[in-house]
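Every protein chain but one is kept in place in this view of the complex.
== chain A ==
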């Protein structure tokens, strides 16, 4: 530790820290453009100049290491003059187009020009202009505004692992871009918009849409992948206008995946905004009482074990619980939350959670990935793996299709379960102190899914991943609603039927809560289908009764991420038309059929949630621990068949109902679709 005095305030910072960090520790604000805590230090904007005692000139505090007894001054005439000079230089080539710039109101350059700039420019010559680059449908570029801080270049190379941006040419002609015109191939590209300190990189879908001060900002959770990134939903009136990440060091740091960020325009399209009831083979618009009556008539005519319920990928915990309770009231144990047929063992939570935790990845020292493409299934989590890989000494083994680029090098061990046995990489894992394994949920969707789960667990047990103080077995889920339903035990009960049995004549009525994961053609012709959801995707077309629900931005709901971390999403806008919050729909229905559920407000159902599973009692936290019991899941590890693993998400940008309704995502899919992936190999 080094003692540093900043403006008379003494602080202690670790050796090797920068002067800028010392200033922050002392609570002093230091303006900066190129410096970013999560990126390497470039030191090229020169805005963070401070005075250091005995230094002959002002120093760039971001790139200057502290020394014992150093005296730093952040607010002297020299510093103020120096910063004013730097700001004048930065503004020489920066256009005065703030009134038409989307960054206006949340622009670092604008704010800092106010605070540190002078009132007028002395530059009389012609400003330079730079041609805008086309780097894909998500990011709009106005390169004349670029101040060449190179944050985007460093982000793409370091965090995203797709080094496609660079600074070409030199001096006054230097430009940031891809040189060869191409769309960025990162699933994290939206973060470039956040880290750009000026208006050079802005959101294309949000272009000229709104000003930051007009937006209602609501903290929520991204549910379009199972990471559970903390987000802020910015809305105006009835519309979500943009989604940006919030900082949560344990989950998403400050990053966010593109699908969650840009697919919200799908919330306005193909929405179910009123109940529908099928009469004479055709769906007719109906009222809530009519829809409820149609369901009640059908369900009351059936014995409990002929009714089934499926909760899907985007079902929140509250409504899943309400549906489970409703089914219990009907006497049905036919529940399934794996609408993708994943063979998940819920007998113990660590069989289906990401036990190492996302932050825990940084402690691991060897990794085996099985049947999973974390880059597509959980881009933010993949960035964490890459962060760990960048830190060094992190061998990664991969079992899955050849030619998958995870943004860090992997040892490809094979493409089928056979590669799991007897591989030399297992010795690497055994030699490691904290080895971990990531099993993709997609690998459990195979017919031998239970065997894959058991085999993966067996490897974890044999390679020392399951220790009292370290749990290295991880299942990576795909969507925000999946783990919540597992925590609530939304699985076949005693004598209950699973989804496969329900789809092969096991039930006569099926209540689908956001269940879009399987092909509707698999539902037998005679089955009465209630579809409760928010998008008129394929499954809704098969329904006999449609109950319009709320999307994740339209309800106060609890979501559980792949780690088993419960987090609350909040209502940002109201659901369209007659759509309602999902658990309230089920509660209202239960009242009408005389099976009233024992909760009627948010607090009551949350108390019930906390009762059902402890994860809901400690929202925002995750119970991390070692593995107390190395006994594996029920599957027979020897029953593996040798079919190669297929990756479940073929088109990253259209993996869920919301993004399938989104125009922006459709454009992305056209550009980054599977044919593109083939060409890249």
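To be clear about the criterion, contacts are C-beta pairs under 8 Å (C-beta built on N, C-alpha and C of every residue); 3 or more make two chains touch, one makes a residue touch a chain; residues count from 1.
We take it that contacts and distances are computed from a predicted model.
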Just go with whichever of "Peptide/nickel transport system permease protein", "NAD(P)H-dependent oxidoreductase subunit E", "Sulfurtransferase complex subunit TusB" or "Serine protease" UniProt uses as the name of the absent chain. "NAD(P)H-dependent oxidoreductase subunit E"
May I ask which residue of A:167, A:304, A:349 or A:464 touches the chain that does not appear here? A:167
Which one touches the absent chain: A:178, A:210 or A:416? A:178
Of A:157, A:501, A:596 or A:639, the residue touching the omitted chain is A:157
Residues from chain A at the interface with the omitted partner, ascending: 131, 133, 157, 163-170, 173, 175, 177-181
